[in-house]
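With one protein chain held back, the other chains of the complex are shown just where they sit.
Chain IDs A and B follow the sequence of writing; residue 1 opens each chain.
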Amino acid sequence: MTALLKVEGLSKSFGGVQVITDVSFEAEEGARLALIGPNGAGKTTLFNLLTGVFPQDEGTVTLAGQVIDGAPSRRRIGMGMARSFQNIRLMPHLSVVENVMLGQQHRRSGLGAMLSPLTLFGRSESWREAEALIADMGLEAWMGETVSTLPYGIRKQIELVRALAAKPRLLLLDEPAAGLNGTETAQLRDFLARISGTGITLLVVEHDMSLVRSLCDRCVVLNFGRKIYDGSTAQVHEDPLVLEAYLGARHSGETADVA
Amino acid sequence: MLLIQQVVNGLMLGSVYVTVAVAFTLTIGILNFLNFTIPTLFMLAAMMGWSFAAWGLPFGLTEPLAWPLALALGVAVAIAASLVVERFTFRYLRTKHGDSTEHAIPLVSSLGFLLVLENLVRIGYGSDAQRFPGPSADLTLSVGGLFFRIPQVISLVVVALIVLGLAWMMKSSRIGRGLRAIAENPDAAGILGVDTRRVVPVVFMLTGLLCGLAGSLFAVNYGEVSPQMGEDIGSKAIAGMVLGGLGSLWGAVAGGIVIGLIEMLTIHFFGADTVQATVWGALLLTLMIRPQGLFGHNAIGKGKL
């Protein structure tokens, strides 16, 4: 198997505070890789570096054999990398369909595509494609609603659908189960397994260890911006460094997800 | 010599701009709010001061005592008006989605207040300029061939005292620390025990006070008030604030003085009609080349609006 995503020696500091230090890992095509660690370990920062929200100080990111370090953030989605956000960041004033159509943007950004109507004279191809995807995910009941009026769990799913509309090869999910109840988390698990079945590589930041265990066979653990573990999810709770990171965190009031 | 005299005049004019610019910079620095009622409060204090004096208020006092008290009442009106503005801008600010135009709600409300207050004054007193019955502006002091008008010298001292007092207040007092905490991070300030609902009105009281004093000093120095008097001063003060850097107290001081100098020197060399283009041209260039101004903090005012 070839590595779809290859991260080598990634480092980033903000105003003298080292947030990510020399992080390297790989994710094979089709893998389901979890990225875990105590709060403030640098997981979201790592996502932001991968998607180009900030430039890294050092290191190289390779996606499908192509070095993407210099690529502007808006081009990266077109290279096959889509993401969701820790706090849902859908466009609040757009409808569900419109949000999902935004996911197609990188494939339809020519002048002609930009200036042709989406709905003026009947539904456009973009519109129908988005509707089909939404229906496929069982969310057709919410199709025309304005996002800001929808319940949290639904918005969480729509954000995933939007990322899928980009037809990514690599999906970065930042705490997809946060705020979901047990049933919703189980549904999310099946949903992600289904996505993974279509060949999309998953990189998941998640605190819910039961979800991580049942979804991902491999995980990378970060602590204070450094990688302290990279290996099987089944054995992660036996690793002394990981235990120390979480137990240390427990003393300062954090919850230990590994236990 | 004439040139030096112009520089002196520029400094004097600059001191009025400084006071208003400080009011602007306080609201932007602490609340990230470009308050367009500031020029109106400046005008309101002067116009109300004039009208109180014209009505013979405060009652029964004779000439030398009447006008300072009338002006003090004018300042009080400006502070009251500023607190009303606070009610309708900050109290009701409820951002729902955190998108760009919703953050502009206080700014837009302040534009509304600008229209209401200025036009109410116009309806009440007409659009014409009125002579302010204060002390003659002609009392001059001659030092080495340069003329200093005494009211202006007094104004300069008053402005210097205000700025120093404000700097001390921001740095050392409890309220000042609360204000700085809000400027740093409004949410965290609440957690740290700063009562935003009580501290934010302080900014508006200070705004009213500064604008009121500036309006009074202007009325005394130039002996004339009008409903339009805030527009020009307000523009110059904004220019001064941007030049100095948004949110910086000393920046507003420096910027206000520099704008006063630029104005006087432009008039001296190119004539009065070119002032608008040069002052605003300087401002536009500052924004494009160095938006943080001379002393500004990089982060202020960048928040979505």
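Here, a residue touches a chain if its C-beta (ideal position, glycine included) is under 8 Å from a C-beta of that chain, and two chains touch if they have at least 3 such contacts.
FYI, contacts and distances are computed from a predicted model.
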item: Record-based protein name (UniProt) of the chain missing from this complex, from "Response regulator transcription factor", "Amino acid/amide ABC transporter membrane protein 2, HAAT family", "Thioredoxin reductase (NADPH)" or "Xanthine dehydrogenase"; value: "Amino acid/amide ABC transporter membrane protein 2, HAAT family"
item: Visible chains that the absent chain touches, using the contact criterion stated earlier; value: A, B
item: Residue among B:Leu11, B:Ala72, B:Leu107 or B:Val202 touching the omitted chain; value: B:Leu107
item: Touching residue (missing chain; options A:Pro38, A:Gly59 or A:Gly103); value: A:Gly103
item: Contacting the left-out chain in the complete assembly, out of A:Arg32, A:Arg83 or A:Arg169; value: A:Arg83
item: Missing-partner contacts on chain B, residue numbers; value: 28, 32, 34, 88-89, 92, 94, 97, 99-109, 111-120, 122-123, 231, 235, 238-239, 242, 246, 273-281, 283-284, 287-288, 291, 301-305
item: Missing-partner contacts on chain A, residue numbers; value: 51, 53, 73-78, 83, 85, 89, 91-95, 97-98, 101-103, 105-106, 108-109, 113-120, 126, 140-146, 162, 166
